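Below: one structure, written as structure tokens.
Shown here: the complex without one of its protein chains, the others still in place.
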């Protein structure tokens, strides 16, 4: 991170870096703009369900974090963000070399920010695997 | 597992054992009856978000598996089960020594089985941390 | 309404009475206690979908109002309540003489109150038709 990053991006990247589960999954932020964030992770058999597909909850983990970063990207300095609820539809069995989650802000609110996003195979052109809609709230950052 | 287990319980325990992510999380089935299954896991900092709480997606992972096992517990022999969607509300920050997820069948259908459940702190008397409602479908087991 | 009603019940009944859609549906509050409210409505062909069943959105209307009343029942005096999101699973085609929606508070929060509830055929012993999980927020009552 350099001085050239925006405050929002620095803050999001710091929050992301403090999410131990992201390191555990090998995930990283690969795109950041206000209101749109992408997170990538490689496939890892340690996180699969019974048929060798990425477990739906792990899909939710990576997509939820992308949505949370997107929500944080449009909040004022010093904000933290928590998901209060999300809903996800699984569209295809998830088995690719790499996964790309994108989160977008649908509506930034004073209290609640609603985000949407999805998981794709490999990259932004990959087939869609799951789609999420979630509510995020702003909290004072510790 | 012994001969005394029902076919449904054997099948659920075998499917659970094939979910690599459950071993990764240190999770196990601690209660099994038709239509109601409980899964426990210990806290592990490797799966936390930025404030040291269990990540919402990991909560979803464990609760979704409990609901899937509950759905499978009322399906005919030879059935596999897949979640097609779930929705989860986070009710409190999740930080306990141990977590208990319970899944229950709300309505078993020919095509879709709807389940509900929650995550609690420590055990069945613990405070509720999250609540999930999900749709499961039956698939032919491989 | 008499002086013997609690402030919360009076407030909930007044808010309910101001929901024009409840009169349009012929709905009424039939049970009120803190954290649990029941709303009943008769079947009316004017609100059906293509097969003569109550439309899923009308089911959502009545259940959402029951959950909102339940949320309001545990909020401080002068509170209004708005649903910010809900998720509903339809469990059976809805066709009965009368429908009973029950809303319950799962977790009352300072900012967000999470509720659950369902629609049943006829009365509290009727078969379950749909199940909802929702987030409500407190607003200053006008």
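To keep things simple, chains are lettered A, B and C as they appear, and every chain counts its residues starting from 1.
To be clear about the criterion, a residue touches a chain if its C-beta (ideal position, glycine included) is under 8 Å from a C-beta of that chain, and two chains touch if they have at least 3 such contacts.
Model, not experiment: these values are computed from the prediction.
Participant: Considering the complete complex, identify which of C:62, C:75, C:114 or C:129 is in touch with the unshown chain.
Facilitator: Within the whole complex, the residue contacting the unshown chain is C:62.
Participant: Of C:73, C:89 or C:113, which sits in contact with the chain we cannot see?
Facilitator: Within the whole complex, the residue contacting the unshown chain is C:89.
Participant: Footprint of the hidden chain on chain A, which residues?
Facilitator: Residues of chain A in contact with the hidden chain: 87, 89, 91-92, 106-107, 109, 114, 116, 128, 131, 133, 135.
Participant: Footprint of the hidden chain on chain B, which residues?
Facilitator: Interface with the chain not displayed, on the chain B side: 84-85, 87, 111-112, 114, 135, 137.
Participant: List the chain C residues touching the unshown chain?
Facilitator: The missing chain touches chain C at positions 15-16, 18-21, 24, 45-51, 55-65, 80, 82-90, 142.
Convention: only the chains that are shown with their structure count from here on.
Participant: Kindly work out which chain lies most centrally, taking the average of its C-alpha atoms as its position.
Facilitator: Central chain is B.
Participant: Same or different for chain A and chain C, when you check if over half of the residue numbers at their contact belong to both copies?
Facilitator: The interface of chain A with chain C is built from mostly shared positions.
Participant: How many Å are there between the centre of chain A and the centre of chain B, using C-alpha atoms for each centre?
Facilitator: Chain A and chain B have C-alpha centres separated by 23 Å.
Participant: How many angstrom lie between the centres of chain B and chain C, each centre taken as the mean Cα position?
Facilitator: For chain B versus chain C, the centre distance works out to 29 Å.
Participant: Provide the C-alpha centroid distance between chain A and chain C, rounded to the nearest whole angstrom.
Facilitator: Distance between chain centres, rounded to whole Å: 33 Å.
Participant: Pull out every residue in chain C that's touching 2 or more other chains.
Facilitator: Expected reply: 87, 114, 135.
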